[in-house]
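Only one protein chain is missing from this complex, and each of the others stays in its spot.
Per-chain numbering from 1; labels A, B and C assigned in written order.
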Amino acid sequence: MTIAHETLQKSNTLFELGPELQEYGKTLTEWSVAEVRPYARMADETHAPPPNWKDILDSCPVAISRRDRHAKPLPDFIDGRWVRDLVTTEALTYGDLWVNDVQGSGIGHLTVKIMGTEEQIARWYRPIIDRGGQAAFALTEPGFGSDTSMVSTTATRDGDTWVINGTKMYCSGGATCEYVVVFANVDRSLGPSGIKAFVVERGNPGMIIAKANEDKLGIRSWQTTELLFDGCVVPVDHMLGWSGNDGATSSNKRQPTTQSGRGGALGALAQNKPNISAMGLGIAQASIDVTRDRLSPQSDSFTPARWAKIKNELDQMDAALHRIRRVNWGAQSLLERNMANKSEASVSKAFGPPTFERVIRRCMQLVGPEGSSRELLLEKWYRDAKILDIFEGSAQVQRIIIGRTLMGADAGRG
Amino acid sequence: MTIAHETLQKSNTLFELGPELQEYGKTLTEWSVAEVRPYARMADETHAPPPNWKDILDSCPVAISRRDRHAKPLPDFIDGRWVRDLVTTEALTYGDLWVNDVQGSGIGHLTVKIMGTEEQIARWYRPIIDRGGQAAFALTEPGFGSDTSMVSTTATRDGDTWVINGTKMYCSGGATCEYVVVFANVDRSLGPSGIKAFVVERGNPGMIIAKANEDKLGIRSWQTTELLFDGCVVPVDHMLGWSGNDGATSSNKRQPTTQSGRGGALGALAQNKPNISAMGLGIAQASIDVTRDRLSPQSDSFTPARWAKIKNELDQMDAALHRIRRVNWGAQSLLERNMANKSEASVSKAFGPPTFERVIRRCMQLVGPEGSSRELLLEKWYRDAKILDIFEGSAQVQRIIIGRTLMGADAGRG
Amino acid sequence: MFDLDVSDDRVAVAALGRGIGLDLLSPVARAAEKQRSIPSDVHRALHETGLTVLVDESHGGGGLPSIGTHMVAIEAMAYGDPGLTMAALWAGAGAILVGRCGSPDQAFALLPELASDPTKQSVVALYEGFGRSPSESATTIAKDSDGRWRVTGRKLSVPNADRADSLIVIGVDPSDGRLRAALFAGANRNSGLTVSEDDEKIALGATRTFTVTIDAVLDDAQLLGGASAESDKLDTAVGWLRLMVAAAQCGTAQRATDYAAKYATERVAFGKPIASFQGVSFLLADSSIRIGAARLEMLDAAAHLDANWPGSEAIVTRAVNYCGVVATTATRDAIQVLGGHGFITDHPVELWYRSSAALSVLDHDPLLSNFEPAL
Partner (left out) sequence: MFDLDVSDDRVAVAALGRGIGLDLLSPVARAAEKQRSIPSDVHRALHETGLTVLVDESHGGGGLPSIGTHMVAIEAMAYGDPGLTMAALWAGAGAILVGRCGSPDQAFALLPELASDPTKQSVVALYEGFGRSPSESATTIAKDSDGRWRVTGRKLSVPNADRADSLIVIGVDPSDGRLRAALFAGANRNSGLTVSEDDEKIALGATRTFTVTIDAVLDDAQLLGGASAESDKLDTAVGWLRLMVAAAQCGTAQRATDYAAKYATERVAFGKPIASFQGVSFLLADSSIRIGAARLEMLDAAAHLDANWPGSEAIVTRAVNYCGVVATTATRDAIQVLGGHGFITDHPVELWYRSSAALSVLDHDPLLSNFEPAL
């Protein structure tokens, strides 16, 4: 076994962002501190983004979520699109994460892209991409979260329509979006394989906004909606992946097949996991910086031993975050190469969030009795951060996935 | 609801040992440092206790394991017998834990006491108590550890005898004891309820010492024996809990019932768990003290920040150990009151050992490049400590028990 | 001797506290947070228990429990709600100091009123931040050249400093480094105090807190216990007040763990109650282990205080900090077990998560625990 010299001599490129992407991240960070952060407290207290959120987004030096974004695509960097997106997310969230909920378009349209027919993609995916708007995703129900095979919402065929009944929770943008992609079971005797996705457009009768926004521990400005489907009728061709042309009638039991199932959709959406971690990086890094800035001028008020400990801890926190950042970059750089990153994306999701909570909590504690006051944003970020280890799969769910990569399908099955 | 004033005014007694027990512990500790520790390296290297171990034990100021111990019972303390035993164990182990293996009588006789008939107790339990000697316990097999329902060793009735076949591992003292209590299944069609215990005396034909002592990571001087039972014939009345008088013959399938099953025996033996933790306290506390003694005179060789960190860490280690000590005392003080301590004993076993490993490892690291050298005992104790989280139930097994106390029998069942 | 109290009496005190916590406090916890005060009927009922405003019989109160017993009661009440428990305790905390350390005149002036009138408040200005224990206080109570006492300092998170009928400031006498307490009551209630209200906290909303800047000159009569006060009594009484937070953390942690444990036996995923997955059950078992250790540490500190053990301050500091670690971790893990349901206010776990965090910052010493990445 020998390997060519030139192979051995090739070195890794540095694990640092290119200077252009660094500059871009810096610009966005400065903007989010200046324009996003001042509204953080208001967003938390009113449980809504600031009323002028569109104007705020328009003030962004990069056209990420400006109204003119479709005319001005994001710059390209040699680091690639996926790493750029991580940098973008962290930089925006560094101001505050109210912005994340209004900044994107949700994930409903991405589900259409993954599961839909060409016709459906043209009808529901392209417009969101081309002119903006929001598309919601309704999977979770009061009775389940992690175990998505437990969908109890039903869709019953009735002639040229589907009749949907059930309750969905935690639908981001469910009250404001153009349409919701709803997962429902068309034949519970089939078990999980009866679960299909349906597009329900805004204002569709029978889709009731039971609660426009849950009352939550954190991310209070994010509109997480509870939707009630009460005899909600949609045309037959609203089932993703199926044209409605198989001649099935309400009386026959033959079920249409879809292009890509729930698993495929969830798998593709899983690519978003490192971005969840990047959000946490934003507020955790902001917490460290806020704490350092606040305590440094007061350093004389601490005993030397305590101040040394605090400085060391803040440095250890920086290191811990950079370790997470590197893992996120690594996971998404696989996508850049068109390689699968299922396990790496799970690692990213499992690795970051529990540490973000610890960073922010410790920052509150280092600040002391005032650390939990609304005078600072630390207490808000501590509340916000908790969701990161819950949605899009808790660390427990990620460990099941990682364990299976390591030990096969039975790992962690219990 | 009101409560009498005198009730409210009653205060907890201090969580400190009584002065007499403190003095006793100090005496034992000094002895173990002076007389036990000097043989620690030899015991590790020779995989055996020092040849003069009986003389060493006889030099102990307390008659714990002296040859005259039966004439001189241990002193009583107001703290009670169980807490005294914890103090004893920690103090002895502080020297080194080679002594623990030769100091006791094993647990075979205790099993006889729990599971045996009165006749069997008189025959096998009392003599060990009255004149010493060792009785081994053979449950674990190559194929199982935690799941004791998996006993594959068999005992087949043949007239007035039982014929035992199978392999047992990790039998402490299996090569040197007076007898071994062996668990074997008399009828595998009954599943776990066919598992019974048998006394096999030293020299019984068919009991073969396959390996007198395993080659181990740590506690190398402890004699953990692999025993092979190859058509090992014992009289019918050697089955614990049964006189052999049910008239059963080799041809009928009716199985005798025993006084107390495997579960009862394991449950009673579980009372020993806090003593396992106390062993770990001994070597972990010794590690901290050795490290502090070694590094303090060199403190000027560290930067002030590093030395402050090290001092703080050693203090945190002391606090962590005292927290564990308190939990152990608390668990055994329930026994003092004749209260069950199943869950508390599991807590004690789960709580201490993983922290002992961390303490000792960190001590090695704080000492630096010389920290893993045989010049010090830290490296030995790091190897020894690992067993504490394995034998008598790993932290995982303990958490199953604790979880069941909290959430019922299905908790952690997988 | 080591002697864990598992007596029926102790069990009765815990049961009494749990009854108060679950029946009286828990149902109004969210309302109290919103209205920024203890509902007055609840406050009255708490006052009647004699567990929140402690006054001895000779001054018309129900008598002082031992510190250990009080901690058992506090933990049990906090099992219902830590925010209300601490709100009531903080509003009457001065009674402990006056009762333990006050002169007969001071006790007579303040205690009968506190014992009889639930609307009367006596609060203590204790915390300063910067990881300081009381003996490291930068607030000084110093005799000046004309024999009067100059009090200067800055106290944080002082409960109800605007409305309390009396306010006691803890400081250090620079002449001997021992604790002293300055009593601001009656005509002197406000002299030399500058009070500014804090922003609302992440939790504990039923207590309004203030930053109090002190620059006052006092007579001997305004020193708690007078100029010849015994500082070791004050050490114990201050330790008592600090340890109340540790007890409340234990109760909070235990409640969150029990709540999550019950949820885990009922919630089904992947075909089984989630309690059957070790990823869930081990998380809660770990909380359970830690809470047991934290409780013993807290009770040990209480026993040291009850015995007037010298050097109790360090033991109290350690207990308060460890209980903070345990409670913030346990409430966090309880949310984790509930998943999305833990994150919404339909369940009380998020309130306990916030409460334990708010309690953990008050008396935090960075030297006693560490930031450690989760992985």
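One rule holds for everything that comes next: contacts are C-beta pairs under 8 Å (C-beta built on N, C-alpha and C of every residue); 3 or more make two chains touch, one makes a residue touch a chain.
Predicted model, so just to flag it, every value in this text is computed and none were measured.
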item	value
Candidates B:S65, B:T93, B:T140 or B:N328 - the one touching the absent chain	B:T140
Contact with the hidden chain (one of A:V347, A:M364, A:L377 or A:I390)	A:V347
Option touching the unshown chain, where B:V180, B:A331 or B:V367 are the choices	B:V367
From A:L97, A:V200 or A:I402, residue that would touch the chain that is not displayed	A:I402
Contact set of chain B toward the excluded chain (per top definition)	140, 144-147, 149-150, 169-170, 214-218, 298, 301-303, 305-306, 309-310, 313, 316-317, 320, 323, 350-351, 354-355, 357-359, 361-362, 364-375, 379, 382-383, 386-387, 389-391, 394-396, 399-400, 412-414
Positions on chain C contacted by the hidden chain, ascending	277-279, 282, 286, 289-290, 293, 370-372, 375
Residue numbers in chain A that touch the chain omitted from display	1, 3, 5, 7-18, 21, 77-79, 83, 312, 316, 319, 323-324, 326-327, 329-330, 333-334, 337, 339, 344, 347, 350-351, 396, 398-400, 402-403, 405-408, 410-414
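Rule of thumb we're sticking to: only the chains that are shown with their structure count from here on.
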item	value
Whole-Å separation of chain centres (CA-atom averages), chain A against chain B	50
Residues within chain C bordering two or more other chains	272, 276-278, 367, 370
Per-residue multi-chain contacts in chain A, two or more chains	305, 309, 413-414
